[in-house]
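Of the protein chains in this complex, one is absent; all others appear in place.
On to subunit A.
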Amino acid sequence: MRKFVTVFTVLGLLFMVSVLSGGNVSAQDVTPDHVDSSSALVKGLHTFWQYTGFSNVTSGNLIMIVVGLFFIFLAIRFNYEPLLLVPIGTGILLGNIPFVEGFQIGIYEEGSVLNYLYFGVLKGIYPPLIFLGIGAMTDFSSLISNPRLMLLGAAAQLGVFGTFVGAMAMGFEIHEAGAISIIGGADGPTAIFSSSKLAPHLIGSIAIAAYSYMALVPVIQPPIIRLMTTKKERLIKMKPPRAVSKTEKILFPLIGLLLTLFISPTALPLLGMLFFGNLMKECGVTERLAETARTKLIDIITILLGLTVGASTQASVFLTSQSIKIFVLGAASFIIATAGGLLFAKIMNLFLRKENKINPMIGAAGVSAVPDSARVVQHEGLKNDPSNHLLMHAMAPNVSGVIGSAVAAGMMLSFLM
């Protein structure tokens, strides 16, 4: 213990000396000439000090570390998307530990462990695998039983295209604007996939913005829902969904795959995996594969994706004016997407018979933050009428939002690549 205290006292004194004498404490500038003491021990300690995080830390690193800790706090204290925010928050901490470059440590250094893991993000490998898991865990029966609710998922993609125009107006280059726009789809994997193809240098900012706002769906959406709907509309009870046969459930991924991919082949990795996962779930003969895809596989990929995306937010790369703009655009895109879905639901009601009217709140679930936005709608429905359960109805636009945002991303890729 005494030795330990002595070593740290010496280190502290060395730091004080170098700070007071105005010396540069960056490890890159270490040369034997700068070291005053001729003692080998002091030299060694000095060199060691130069390589510590304390010596190389910048204010940017400290800001990002606070951000990372805040993410972890949000996840643990408020349970906001903990499966995403804990890995991302920890990744931010990992990415912002100050170090001396050239030792294959950082995520942007070729050959480092994190760099190898980041390869899956850069080349768009992880997002399709996440989609495979989503497909294997999603029940599309509410969508099949009431297909017209798919229109709400399409309407909410207004967020994507509105953000695209907004990003162009804010001075982004067209490829960057295309990548940023997908935040409006409220779909993390799709946003990462498209930015890996269109603007790889913005992956960190886009992914953090997308996942942050997805985690904040329960905070962002309720005020917009209340603002855009009347009390009477919020009380509308919808007809319960009909029972869906097994044949329909099996045919859905097959028809969906063929139809959507013939229209937008660039969305193949995402939609192909989504429908493949769903086919494994519904066909009834590949339960083992479906079980792996929706549990172990998606968990592994979530860990790798979250950690590496978090680590990609190194202060030197992340703390730029562009990131701030992306965050502003992200917030706007979520609001536009939610408003788009709500507005379209109200328009649909104008053309529907009284007994078939839909509760316009489910339009907010058109953003593809599955299942958070559907849960928000259910919660708001229960607040207005404790017997009005909207979850099953809201799941239809919610999952169609996933398909819609993947098609929208495919369109962006085919236009801009």
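Heads up, the rule we're going with is that a contact is a pair of C-beta atoms (placed from the backbone, for glycine too) under 8 Å apart; a residue touches a chain by one contact, two chains touch by 3 or more; residues count from 1.
Operating definition for what follows: contacts and distances are computed from a predicted model.
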item: Which of "Sodium/proline symporter", "NADH-quinone oxidoreductase subunit N", "Peptide/nickel transport system permease protein" or "Oxaloacetate decarboxylase, gamma chain" matches, in UniProt, the chain that is not displayed; value: "Oxaloacetate decarboxylase, gamma chain"
item: Hidden partner chain, touching residue among A:123, A:239, A:296 or A:383; value: A:239
item: Selected from A:158, A:362 or A:395 as touching the chain missing from the view; value: A:158
item: Per the touch definition above, residue among A:92, A:130, A:209 or A:408 touching the missing chain; value: A:408
item: Residues belonging to subunit A that touch the chain removed from view; value: 143-144, 147-148, 150-151, 153-154, 157-158, 160-161, 164-165, 168-169, 171, 174, 178, 239-243, 245, 247-248, 251-252, 255-256, 259-260, 263-264, 389, 392, 400, 403-404, 407-408, 411-412, 415-416
